[in-house]
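With one protein chain held back, the other chains of the complex are shown just where they sit.
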Amino acid sequence: MKQFVGQNVKRKEDYRLLTGSGKFVADMRIENMVEAAILRSPYAHARIRNIELSRAKNYEGVLDVIVAADLKGKVKPFTEFVEFTLPPQLEADIKPTIKKNPEPMLAEDKVTFVGQAVAIVLAEDRYVAEDALALIKIDYEPLPVVTDPYETIKEEAPVIHPELGNNIQSYFEVKVGDIDHAFRQANHILKTRIKTPRVSGNPLETRGVIAEYQERNQQLDVWSSTQVPFMVRSYLSKLVGLVEGNIRVVAPDVGGGFGPKCAVYPEEIIIPYLAMKYKRPVKWIEDRLEHMQSTRHSRDQVHDVEVAFRNDGTILGLKDQFLLDNGAHNSFALCCAYNSAAHLRGMYLIPNYDITGRIVLTNKTPNVPYRGAGRPEAVYVMDRIIYMIADKLNLDPVEVSLRNFVRPEQMPYETGIFYRDGANMILENGDYVKSLQQALKIAGYDEFRQKQEEARKQNKNIGIGLSSYIEGTGIGPFEGAAVKVDSTGHILVGVGSSPHGQSHETTLSQICADVFGVSPEQVSVRAGDTSLLPYGVGTFASRGAVTAGSAVHGASKQLKEKFLLITGEMLGVSIDDLEMYGGKVYLKNSPSKFVTLQEIAQAAKPGPRCKVPKGIEPGSSATYYFVPPTVTFSSGFHVAVVEVDKETGFVDILRYIVVHDCGRVINPKIVDGQIQGGVAQGIGGALYEEIIYDKNGQLVTGTYMDYLIPTAMEVPEVEMGHQEYLSPHNPMGIKGVGEGGAISPPAAIANAVCDAMRPLKIEINTLPISPNKLRSLIEEAERTESVLK
Amino acid sequence: MKPPKFSYLRPNNLQEALDMLAEYGDDAKIMSGGQSLIPLLNMRLSTPGYIIDIGRVEELKGIKEEEDAIVIGGITRHVDVEKSALVQEKCPLLTEGIRWVGHNQIRTRGTIGGSIAHADPSAELPCILTALRGEIVMVSSEEEITVSPEEFFLSYLLTSLEPNQLIKEIRFPKIKKGSGYAFEEVARRHGDFALVEVAVVIELDDDGTIADAKIALGGANSVPFIPEAAEEFLIGKLPDDSILKEAATLQLDDLDPEGDIHGSKEYRRYLSGVLLERALNRAIDRAREGVFA
Partner (left out) sequence: MSNCNVKIKINGEVIEKEIESRWLLSDFLRDKLGLTGTHVGCEHGVCGACTILLNGEPVRSCLMLAVQADGLEVETVESLAEEDGTFHPIQQAFANNHALQCGFCTPGFLMSVKNFMETHPELPTDDEIREAISGNLCRCTGYSNIIKAVKDAYVLKC
């Protein structure tokens, strides 16, 4: 029997996307629709004294202009996102301080970041709506602005939300072992500050919402470019006071998400509300300028680390105090910050660990998780430290890594802390030493050292850098799947996850097809639609394959069992005598005696001819919710080989290698595609991308001319190696792969650049490694060297 | 990001264009390829009452050879110059440099006149034109005048064009046989505006000494910069590494680049020296090899 899991099945999504017949939110038009444009704050911090709307309202083609006052009593403000609150065990363990700090729908009397929504124009088309935006007059009284995380925690800093008392929104500590003892035992102590800047996920499709309300049956249909349609539905119902069952939220084709589309935005509540209020469909498509300002950013962590180690490179303890600058709001509890704390030690043992995280607020766009969600920051810290230790001890960094790995014989390894889902954080399996060796072999590490020597003689600076990561993937709380066989024998799968490039229609049909022994062609997968299932979660945090995959697997198996029971009834035999393959159920050992899925589906219909055994519901469908016991850990190694133009400071990536473990591979090409794409984003973070604000809180990188997303000229082809340690936490052994590619490139590339410049000693502890920055580091190191001489 | 309201005018010939300019000039924007103007309209950073689209004015299109210059009509597209065998033969510095302008999909619409008129200090064409000591021919309904780049480029995005004038054509002097040339640029990503760029033409005497040096730097000042002292220093010298290095760094203090997030003032100034040295080396190598003999 041919198995499709593990095969390069071609993508089902591709036909429509390649012929231009896909449907993204912006592609939809509804009869009688109006279009919205949003006026956004030009100030980072200001009081709104007065709003003058009459000219805009009277402009030809304008339906209305809406401000915060119009929503009063109609649309409740956001509370916090309960989906992100801490499980009780974790809460009890780390006893965090988390002040509630939800974002308003529209700014009312005050704006706290540039880009915050203040007013919405509804008009016949977007051109007219934008004309009217220019006619709105707002009288702002500028307030003092704070954009620096260290400034904002000072006592004299302007307090952004006076009700919070100060700008420190959250605080927590995680401790393992006896850190003071570890520091007393050490031969060396190293102290440094390592910073990952603010970046933006920047999916190529911006956000967008269309809503249509039918008074006839109070049905509200919403199409949104989101990763979490169920969450949008839930908040719409809560905040506008609607019957949840009357709301359908659909994420049609979605042009990338990467995290920023992974929670509800004010527009997703207001636009549907306005469609109800004005009884006309309303469409709002974010433009790229709005996107840069108002779609939530990410990263922006500064770590002050101290590490204690022995002469042989063994790390005894690590202390870290870090700040996460979350911009003007944080509605996500400790999400990224705790991820950083939990992942910082990565694959390394480090028995004594003491980390303090503070989430601080500034007059910038709020932050959310973005591909990697707290791990790229942590890995950048940890792997820079490995290189700094190696430098200090004059060892090869590989040696320092090997000295500190969790060994295969220690697996499953208890890390001594809780994961974000409240379970004990346990690294379940894998062999880090072997993976590293595989990566080094592909890279030709030993030969490279020789080549490097020769290159140095010719004044060429080439270097090699490594980074490793572990990642808790497939977080709960659950994901659902409904599988049914229709009366033509075709299998339909509906899932609660919501893809935006991850190929669910293909991979999930492979999983289902294998259970029924049919071709994936016979399976259709639908996703991103709240009408498919009562509950669903979404696609983020490398969870799609793990959770939705397991749910599809479970639902398919249940339906298969039921179909065997029905066949038993149809043929009058025991189900032990039956087997299913090739889309048919056979009497064992008699290949001519079978019934088809179509016949079984028909026999499952309620009524006099129903063959469903007594005590079981009629029908040819099954729904299953997969509830993972906890996350499952993927892992990997990245190796970057670079050449530095010492004179200009430009970095060229010559080779990039990834060896990774994502458990069972459902579709190799798709897995490789996720890695390659993740690495491209990681390279962006390493060398090009940075969201920059000036002192007044104005966004300096507000266009694609300033926010530099890598092109095909900047991204090399990643050479890959695979390890397959099956996950024990789900039936198929899947581990998540969506984010891994993006986690390690900053660390690997920074290490490679430092390595290339040796014997000159430079430390790259901030990103991106722009040519200007690298040149400054080189000049500084050369100055220091000449002083020493 | 949608353009504001404007009245759209499309002259069919030069006279019509000039008449329209005379009438509406103060409240009008000329549109050629639109590759700089339309982003500004989309962002509503420019809100003209009239757009005069000169894209169909045939008199402004084309590449022709005159005795000492290649003369390119204002609305001639970047790609047409890039692919021109005539330009490649007589003015290869332009062929080498124009490939650095954005991406192919921009160059299929963008025009020579537009690039010059837009006067971005990091743009390639103003720098190349300045290095070549070319000329800009402007017309209005009243007169036609020819100016040098130094007269034309006044400051960041600012030129001597009057509201009633348009760029008719641009004269790129031919590169003499036996000369070497080079265009060097670095940009953050491929296709981005330059951090710094350098265009160089070097003429060697039979004995290998430098007979003439023409240099311009872009991105290093608010307008393309001619390092005159460096040019003078080079003339009459037998070039070697130390001479070129000295020439390249001779006038760095005279540069006053605008610092931004992609490169500080100091970095751009320093980079100018690095690129100039590279460009000089390459141009001299070419001159020696007689690549362009």
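The chains carry the letters A and B, assigned in the order they are written, with residues numbered from 1 in each.
Basically, a residue touches a chain if its C-beta (ideal position, glycine included) is under 8 Å from a C-beta of that chain, and two chains touch if they have at least 3 such contacts.
Treat the numbers as computed from the prediction; the structure is a model and nothing was measured.
Novice: Mind giving the shown chains that are in contact with the missing chain?
Specialist: A, B
Novice: Quick one: which of A:Q558, A:Q676 or A:S776 touches the chain that's been left out?
Specialist: A:Q676
Novice: Please pick, from B:T108, B:S141, B:S222 or B:S264, the residue that touches the omitted chain in the full complex.
Specialist: Looking across B:T108, B:S141, B:S222 or B:S264, the contact with the absent chain belongs to B:T108.
Novice: Which subunit B residues touch the hidden chain?
Specialist: Touch with the absent chain occurs at residues 1-10, 34-35, 38-39, 41-43, 51, 53, 55, 79, 102-106, 108-109, 190-191.
Novice: For subunit A, which residues lie in contact with the unshown chain of the complex?
Specialist: 10-11, 13-24, 26-27, 29, 125-127, 202-206, 253-256, 258, 287-288, 500-503, 669-670, 672-673, 676-681, 703-705, 709, 711-713, 715-718, 741
We adopt the following convention: only the chains that are shown with their structure count from here on.
Novice: With centres defined as the mean C-alpha position, give me the subunit A-subunit B separation in Å.
Specialist: So the centre of subunit A lies 44 Å away from the centre of subunit B.
Novice: Give the list of subunit A residues in touch with subunit B in this complex.
Specialist: 126-127, 130-131, 134, 287-289, 647-650, 688, 690, 692, 700-701, 705-706, 708, 710-711, 713-714, 770-772, 775-776
Novice: Mind listing the subunit B positions that touch subunit A in their complex?
Specialist: So the residues of subunit B in touch with subunit A come to 1-5, 43-44, 186, 188-193, 195, 261-264, 267, 270-271, 274-275.
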